[in-house]
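Encoded as structure tokens, here's the structure I'll be asking about.
Only one protein chain is missing; all other protein chains are in place.
Chain lettering (A and B) follows the sequence in which the chains are written, and residue indices restart at 1 in each chain.
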Amino acid sequence: MTTPSPLAAIQPSHSDISILATRFSNMLNPDNRSGYSGWIVDKTQLLAFATALHEELGYDYLSSVTAVDYLPQAQIEVVYHAYKTTGGPGIVFKVQVPRAFEVEIPSLVSVYPGVELQEREAWDLFGVIFTGHPDLRRILMWEGFAGHPMRKDWHEPYFEEDTKPLKSRWPEGHPVMAESKNIYGDNIAYPVGFDPENKTFDPEKALYDALRKYSKDEIGLGTDRIIVNMGPQHPSTHGVFRIAVLLDGEKVINLKPVMGYLHRNHEKIGERNTFIMNMPYTDRLDYLSSMSNNFGYALAVEKLMNVKPPERAEYLRVIMAEMTRISSHLMAIGALLNDLGAYFTPMLYSLEERELILDIFEAVAGSRMMCNYFRFGGVSRDLPEGTLQKIKDLSFERLPRKMDEIERFLSENEIIRSRGIGQGVLSAENAIRYSAAGPLLRASGIPYDIRRAEPYSIYDRFEFDVAVRQNGDIYDRLMVRFEEIRQSIRIIQQAIKKMPDGPVMAMKPVYQVRVPPGESYGRVEGPKGELGFYIISNGKPNPWRYHVRAPSFINLTAFGPMCIGQKVADVVAVLGSIDIVLGEVDR
Amino acid sequence: MNDMYGKGILKGLGVSLKRFVETYLDDLTWFGKRYRTDAGIAHRASKNARGIFTVQYPEEKIPVPEEFRFLPFLVYDEGPNGEKNLRCTSCGICAKVCPPQCIWIVRSTDPATGRPVPDPAEFMIDADICMNCGLCAEYCPFDAIKMDHDYELASGKRNVYNKERLSKSALYYESIRPLNAGRENAFRAAKVAAHAGFSE
Partner (left out) sequence: METNEPNTSDIQIPPEMQGQVALTSLDKIYNWGRSASVWPMMFGLACCAIEMICAAASRYDIARFGMEVMRPSPRQSDLMIVSGTVTKKMMPIIVRLYNQMPEPKYVLAMGACASGGGPFKEGYNVVSGVDKFVPVDVYIPGCPPTPQALLNGLMKIQEKIRGESIKGSRWYQKGADMAEIPVPWLGPDLIDPRKVPNIKSGEKV
């Protein structure tokens, strides 16, 4: 059986291609670079093309927007991936502009409101100004930061070489601490002529001004409106995340999330690393579900390398990915109950089951959370003795029984029902417009699950249902997670029965992988939603561009609209039900 | 809701009460050997664990599985006079494959001829950068650097380890990873035998 070429994975259906080629021939050209696919759109026709794509062809879900800096060709390119919520492969289209310090491109917020945060990120990291964007401020770095960090000619203070491995480590690797090479003894550099005593700029002013611009009219008594900052250090378990709310008494008028407190430069470090070195770094993205992140990255690079793992490795990958989904949902259920006020007891119950799953990860991959288990062409090692029996015990006996107990414990509780039913509602059309993904989308009534819509790996061989609920409130998101855990247990049971024996790697383990030039977008259905990796390789050992489409980051676009009109206490519960992980939001 | 308001909360409280009772029932069935024994610790990590789940560190420690990886260490074989022959040849593959580049190796040179000698003069790992990924151990062709099991490393100073601190004997390696060590020794013995058979 021939392996499908990487291009076939992202080609839309035949009728769509013919419509695009004929109707829009004046505004777009096919992308003919070797290894690339998709369409290049003229900058002036971008809005018209996007509107036509949305209204006429039915591509209503814009999944990912990112920018690429092509320094040798003196171009900046912005890449868009659009999909249909009825399923199937998607369309890639790009806009190219000549490279300058700050370039301008029309914004797509009026057609697809879900691109709002992603366009702000492209402005912050690349210097692309999106004309027409309602609130273009920096999102991951702070206002006043010098430069746009992801540009190829912007070097960080500890910069040694463009790519790893670094020559200073071997053979003359005299250990030198990086701090001693910098004049301030830390990772800091200032522009020339900077006067540190001239502190006139206030970085918070732009945020508070944007917050005060809201669209509802005032009726009734003129009351005072206060701005309250919740975070970044707060008792919830979600991490360093800050919410600025504009309040009228207890009611929320406007809400803006502020992120970037855990921005760890994953993408810049990813461009310096080789392909195999990026695998442990992907563990630290959504640190509760490391096997899923590894899966997405391995799929994206395997599409470029045109390598398929052996059968046993595919089954192992599915078993590990589904166990990760169970452990992440258990943590999400515990954290949501923690936010609702049940201080720690339901979390103790769900963490107990999670500990048993982490024991299996420790026995197989070596570490409880940062598993680093997948490799290009398979998995790194086979299951040790006795682990298969432990997985069988968990999935056939203990987990179904315990999930019944936890569900009995929580789902009819009157307090959870009254705080959850009808609060924080996200309607179905809004969920698609704001590019929501994962349980957030499915609780609002849209049955879009990548394992069904565009199956990857061997998911088309298993029988499972897609968990959907209709109302889109906090209670439904909790119930969707319970249902997904049950479906994952079902998949693991089928996979254990059918797993064959055999090798677990398709090729010999090498640390210098040869990846042919091209681009690829590999996406998996992670526990939080659609996790996508966009990789551009130019034939060298290091990727040219490495971008992560993070589901938690994009789900936060819907956070503001969901909370307007609710009380302050509900804001915390809504955030808990979206279930964000800061490692992914900030990368 | 046509039944009593509050029934859901009572159901939840019933679940908690069941767990509370199970702990004491479990204590009785184990006759006091539930704590501080290996069988008791293993029971609390199995699928039949019920009641209280705590493993009381530091008196009871959960045994670490073989594949567990914490910080790396260098393996040396003991010579006849007790000298430590490091297996490392300073080929540099671990330094090249380490993702955060936390390994520094100085290859020693022969002072007479100036040619490189397969032995490290200096070998340093900055444990405050190491991400415990295990790629150095996975790609070492000489079985010279392996991942340790020791996690009790808290200290009052920064953790930068030099060659002496990192060297541990091959017997220690075999005691923590018996299956891996057995497989590697068998592989090496087969290679030696094939070599010997070849040269005859």
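Just so we're on the same page, contacts are C-beta pairs under 8 Å (C-beta built on N, C-alpha and C of every residue); 3 or more make two chains touch, one makes a residue touch a chain.
Computed from a prediction, not measured in an experiment: that's the story for all the values here.
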item	value
Touching partners, among the displayed chains, of the absent chain	A, B
Options A:I269, A:M291, A:L304 or A:V379, residue touching the unrepresented chain	A:I269
Identified contact with the non-displayed chain, of A:P72, A:P98 or A:P196	A:P196
Residue, one of A:E179, A:E250 or A:E397, that touches the chain absent here	A:E179
Residue of A:G90, A:P165, A:G239 or A:P551 in touch with the missing chain, whole complex considered	A:G239
Residues belonging to chain A that touch the chain removed from view	140-142, 144-146, 149, 156-160, 178-179, 183-191, 194-197, 199, 201, 203, 232-235, 237, 239-240, 260-265, 268-269, 272, 280-281, 284, 287-288, 331, 347-348, 351-352, 355, 368-370, 582-583
For chain B, residues in touch with the removed chain	52-58, 61-62, 70-71, 99-100, 126-132, 151-159
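Heads up, the rule we're going with is that only the chains that are shown with their structure count from here on.
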item	value
For chain A paired with chain B, centre-to-centre distance based on mean C-alpha positions, whole Å	31
Residues of chain A that touch chain B when the two form their complex	164-166, 169-175, 177, 273, 276-281, 345, 352, 355-356, 359, 362-367, 370, 372, 380-381, 384, 390, 393-394, 397-398, 405, 408-415, 417, 509, 511
Chain A-touching residues of chain B, taken from the complex the two chains share	5-9, 11-12, 15-16, 45-47, 49, 53, 64-69, 90, 92-93, 95-99, 101, 103-107, 116, 122, 124, 126, 131-135, 138-139, 147, 160, 179
